[in-house]
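Shown here: the complex without one of its protein chains, the others still in place.
Moving on to chain A:
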């Protein structure tokens, strides 16, 4: 397949996913759910915790307790709201990503819509197009929640600094890269399963089983602990204290994981009867 046609079709699939977010009932429900989750986080977690995070005693305690782990770096973000957003989103968004991106292919396959599409597009383009579309949708949700976080910061401080905007952009880049392997994982399971619910269940069970097996293996063979570093999201703990654009060097692992998972998804869809 020519690269030009592939890129064109990926763009078209991505546009459809964006339309699905902004113009369909299901998309608007996703937006509403995201807004509700972030409203409660911002209102009852981030806003009150911001005051605590600014107290000198708390900062001293954090540095004393977690200085070895580098967590005191968290205090260096230009706004305390961003510190809390960064920590919460790194832990929460991968799980939310599994839920929101579970229906990349399964419904269309079950309904037969993929039969119409596959007469006009390669299955590779379908897989990559849906994946990219889901990433763009998640980027929209991240940017919206970051904008709300910055708005709270601006409201508290009376202004907003360029450093805070730059930090927000860095956070959005990092989060997008963190979510890539999780989204690709759901591409795999939605290419395989007949429904989004089954795809989500399979993903959760599979992750649990793999973690369980690895834990058992590491218990008996401590030398195998390095395998945990190849699991999706393994770089998150290193990312928490990370600062600055140079921290993007941690992106190599999630990008490689994403490539492998997308290759598996492409192979599954290519062999699947539509």
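By definition in this document, a residue touches a chain if its C-beta (ideal position, glycine included) is under 8 Å from a C-beta of that chain, and two chains touch if they have at least 3 such contacts; residues count from 1.
One rule holds for everything that comes next: contacts and distances are computed from a predicted model.
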| item | value |
| --- | --- |
| Per UniProt, the name of the complex member that is left out, chosen from "ABC-type multidrug transport system, ATPase component", "Spermidine/putrescine import ATP-binding protein PotA", "Fumarate reductase flavoprotein subunit" or "Aminopeptidase" | "ABC-type multidrug transport system, ATPase component" |
| Selected residue (touches chain absent from view) among A:47, A:165 or A:274 | A:274 |
| Of A:24, A:76 or A:206, the one touching the omitted chain in the full complex | A:24 |
| Residue in contact with the excluded chain [from A:118, A:172 or A:267] | A:118 |
| Missing-chain contacts mapped onto chain A | 1-2, 5, 9, 12, 16, 19-20, 24-26, 108, 111-113, 115-122, 271, 273-274 |
